[in-house]
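What follows is one structure encoded as structure tokens, with my remarks underneath.
For this view, one protein chain was removed and the others were kept in their places.
So, subunit A:
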């Protein structure tokens, strides 16, 4: 197990981790026989609010397991959270949920195939390290649409900041690679599921990638009034502004997302105390967070005509990442912009167009955001 911040005194030995996993596997054998005798119909086939259930995987995950994450979250000293999600698929088969459509799935019509057994997936949270380069780069491929910028430099920046920032990997590879223990870290390279971090725009303002990012944002902002505020944040107030980057694969279970956000904000507050120099400590005292994300907006509303083709939901805006909705409500200002890459919307999103969204959130609003996020996960 790669050690997380040692100064947080993580007392998890290899043995305890292994036995914990063994214990859970035994649990699932029982669960397996139990589930096999049940019907495959999903327990609650209500139409989900287009909020928090991403896919059948997520629904199954949320409805079939008791609350398991509370035990790990109660101890703030451990920086590693192990989540077990049962998904009904054969272990070691290709991760179907990952290879499904890349856009977020509100696929209500997806009928579940007959499923054989249950697979246990452990999501593990790590500090970023240089070996995660390819995984993180893949997640951030479309971060600035198809704008040509120093993406590799940006990824390097994220990986270099180990104090604030988390990557999520699957621990499956550990169980498979019994023969090549040294290979464990290498095997994890392709298994990166999510990344979250906060970068101080002032601290890194001399980096090529940040300069290009600022240029891009100023270029896509078409509203003059917002542009002035944006320029203020990017240039004068850059030292107080943090770029909040959160990217994950399409079917990421919502509990993981919640933990990610809690982790990054915890790390930021720890960094303000623990960083070796005053300059670094101050660099994490963010006053604002800037978020760049994507949304789906109802085309009909954009054109201001009556909805000709009935969209599955007549929502004005669908947020691809549900926490964006909460953030958007709390944002000080925001603007939408057109994306240049023409992407085909999945059939259920026919009436919608993908747009980029940039918003600024005050640091004070974060506590409220986390509370709201937590409650929305728990109400499922």
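What we mean here is this: a contact is a pair of C-beta atoms (placed from the backbone, for glycine too) under 8 Å apart; a residue touches a chain by one contact, two chains touch by 3 or more; residues count from 1.
We adopt the following convention: contacts and distances are computed from a predicted model.
Undergrad: UniProt protein name for the omitted subunit, picking from "Proteasome subunit beta", "NADH-ubiquinone oxidoreductase chain 2", "1-aminocyclopropane-1-carboxylate synthase" or "Eukaryotic translation initiation factor 6"?
TA: UniProt protein name of the non-displayed chain: "Eukaryotic translation initiation factor 6".
Undergrad: Among A:152, A:215 or A:332, choose the residue that contacts the chain missing from this document, as touch is defined above.
TA: Touches the omitted chain: A:152.
Undergrad: Could you please point out the subunit A residues that touch the chain left off the display?
TA: Residue positions of subunit A that touch the missing chain: 133-134, 141, 146-149, 151-152.
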